[in-house]
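For this depiction, one protein chain was excluded, whereas all remaining protein chains were kept in their positions.
Note that the chains are named A and B in the order they appear, and that numbering of residues resets to 1 at the start of each chain.
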Amino acid sequence: MISQHLPVLQVVVPLLFAPLCVLLRRHTLVWCVALLVSWCSFFIAILLLQQVLAEGEIVYAMGGWDAPWGIEYRLDILNAFVLLIITGIASVVMSFARESVLKEIAEDRIYLFYTAFLLNLTGLCGVVITGDAFNMFVFIEIASLSSYAMISASQQRQALLAAYRYLILGTVGATFILIGVGLLYAMTGTLNIADLAVRIKEVENTRTIITAFAFFTVGLCIKFGLFPLHYWLPNAYTYAPSVVSAFLSGTTSKVFIYVLLRFLFTIFGAEYAFDVMLLDRILMVVAILAIISGSLAAIYQDNIKKMLAYSSIAQIGYMILGISLVSVSGLMAGILHLFNHALIKTALFMIVACIFFRFDSVLLKDLKGVGRQMPWTTMAFVIGGLSLIGTPLTVGFISKWYLIVAALEKDWWWLAALILLGSILAVIYIWKVVEVIYFQSSNTDSQSSQFKEAPLSMLIPVWVIILANIYFGVNASLTTGIARQAAVYLLGGP
Amino acid sequence: MENLLGLYNYWVAIALMMMGFYIVIANENLIKKLIGLNIFQVSVFILFISMGYLDQGTAPIYSEAYTQYSAPLPHVLILTAIVVGIATTALGLALTVRIYQAYGSINEAEIAEMDQD
Partner (left out) sequence: MLIESALLVPTVGALLIGLAGRYPNLREAITLLTALTLFVIVSKLYLALDAGIVIELELIEMIPGLSLSFAIEPLGILFGLVASFLWIVTSIYSVGYMRSHKEQHQTRFYVCFALALASTMGITFSANMFTLFIFYELLTLTTYPLVTHSGTDEAKRSGRLYLGYLLGTSIGLQLLAIIWTWTIAGTLDFTEGGILAGKTSDVVITVLFVLYVFGIGKAALMPFHRWLPAAMVAPIPVSALLHAVAVVKAGVFTVLKVTLYLFGIDLLAITGASEWLMYMAAATILIASIIALGKDNLKARLAYSTISQLAYVIMATAILAPMSIVGAGLHIVAHAFGKITLFFAAGAIYTATKKTKVSQLDGIGRRMPWTMAAFAIASLSMIGIPPTVGFISKWYILSGALQTEQWIAVIVIIISTLLNAAYFLPIIYAAFFRQPAYGESGHYAEAPLPIVITLCLTALATLVLFLLPGIPLQLSQSLVQELP
């Protein structure tokens, strides 16, 4: 009986437990609630994915009201996959969060922080699972607002301005999306995504639809941080509490890229978006710029978190590049990279959280020779870094492989060369950090030879996700299979 | 002529949209940015509602006396969007208060300068 209502439970469970966190003030108790809820939602996501793989699309009408009058939740292979990513990252990050949050967030605010986290999880799950365009907007805003609150929970004052700027830019983006939804509704009379896909064909060539398309795309690009609309991203990821950076870097961009895929392929249709509006060319140019500029900017950072943030901008470029190729391989590479990048970036940010936990700094100049004192953490960083570069046996390699295959299928060898250039640039900035943490500087004091590894509660989740990096890099058949299915579905679908 | 006068609601909405957007970008005062953001959002609301209005239409509550109703869905959407807007503004204002407590100023340029050191 419960299994019939799994789709709505995915959203409702975190939503219901969020106010519970406000009532329970004790930070350990609140953490337990958040942890259990995350694990529960991960479990639900796995069940839903299994169901979708076995039976095909799941349609769930909220309150029994059928579409197109009621709101429906619709699960196909693409959003089941993205749900898995979000809830998986949430579970790992929550398992890791207790000590890090205690260190980085003021004690009297911790319960509020976990409340915001659960609301964020609600919002993200809702965005992914809903089949109604306006419902999507509402959940987008729920997720965004709670993320602004989470970022500002940091004790560094730069976080406040970063959250404020993110708020302004994010709201502008969301309002653009709202305009887009409104114009679509005005022209078609429906908000249900499946219904929109059908009805939009009749009104495709009107100026209103073109405007709606433009507003949507720009609004979404602001939201997931595509160059050049990425201004909010570096500061937001850098000054947020480390747990927040880890979680947001693994989820927000993935969710909004999913929304882009849903709108471009399901609603507007691939022919309209790419042949008529020539979006693929624009996205490709922008993606290449993102890869190169993001990687170059990362090289010059002294703050590890900022470096990883710029690296994220480059990685988002990779995902969009895959999508802009509009082929099965390209889309598959893009969707695969949603999963892989979540694993890589969250792992790296979690490692930085461990380093900050012990050494109170994320600046390279303060971290010389840290490798001696935190061997397990720094070894994890090396593996995560190799995954970012795209070394074989890691997930990063699988993404790069398919991206290049997609580029070469179109005989665009110059594109393949650019993708590989991005990898080489990644070697530079990752190895900069590796050199600093492993090579002792000449003026270290005697106290620095103490063994100061991160606590086990933080170290174990880090290693779990790092080993996942290796596992899915060696045995990629599950993820590549799902990604391929999703790509085929998007291209050949309704 | 029909285009200008008949579609005046859209013109108003666009004018407000651009004004709001300009305020957000150009102004350095944090509170004024939020005001601009509000104006920007309000313009969208006006756009929606005016699109849903039917000439001679009444409020979308069923009654035997009336035959023409304004479309209910835009109203619902806008109510939701207004609430979202309120939440955003509240959060923005809360952040502004905290920024003022931390920096002593709500001028973005000054704050950026303070962060440089």
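In this text, a contact is a pair of C-beta atoms (placed from the backbone, for glycine too) under 8 Å apart; a residue touches a chain by one contact, two chains touch by 3 or more.
Just so it is clear, the structure is predicted and the values come from calculations on it, not from any experiment.
I'd like the shown chains that the missing chain touches, ordered by label.
A
Using the touch definition from the top, which of A:V22, A:L363 or A:A417 touches the missing chain?
A:A417
Considering the complete complex, identify which of A:W401, A:W463 or A:Y489 is in touch with the unshown chain.
A:W401
Could you tell me which of A:Q156, A:S457 or A:N475 touches the chain that is not displayed?
A:N475
Which of these touches the unseen chain: A:L364, A:V427, A:V464 or A:L491?
A:V427
Footprint of the hidden chain on subunit A, which residues?
These residues touch the chain not displayed: 386, 389-393, 398, 400-401, 404-405, 408-409, 413, 416-417, 420-421, 423-424, 427, 431, 435, 439-440, 473-477, 480-481.
In the analysis below, only the chains that are shown with their structure count from here on.
Suppose each chain is reduced to the average of its Cα coordinates; what separation in Å results between subunit A and subunit B?
Averaging C-alpha atoms per chain gives centres 28 Å apart.
Under the touch definition given earlier, write down the residues of subunit B that touch subunit A in their complex.
Spelled out, the residues of subunit B in touch with subunit A are 21, 24, 30, 33-34, 37, 40-41, 44, 47-48, 51, 73-74, 77, 80-81, 84, 87-88, 91-92, 95-96, 98-99, 102-103, 108, 111-112, 115.
Which residues of subunit A touch subunit B in their complex?
Interface residues on the subunit A side: 134, 137-138, 141, 145, 148-149, 152, 157-158, 160-161, 163-164, 167-168, 171-172, 174-175, 178-179, 181-182, 185-186, 191.
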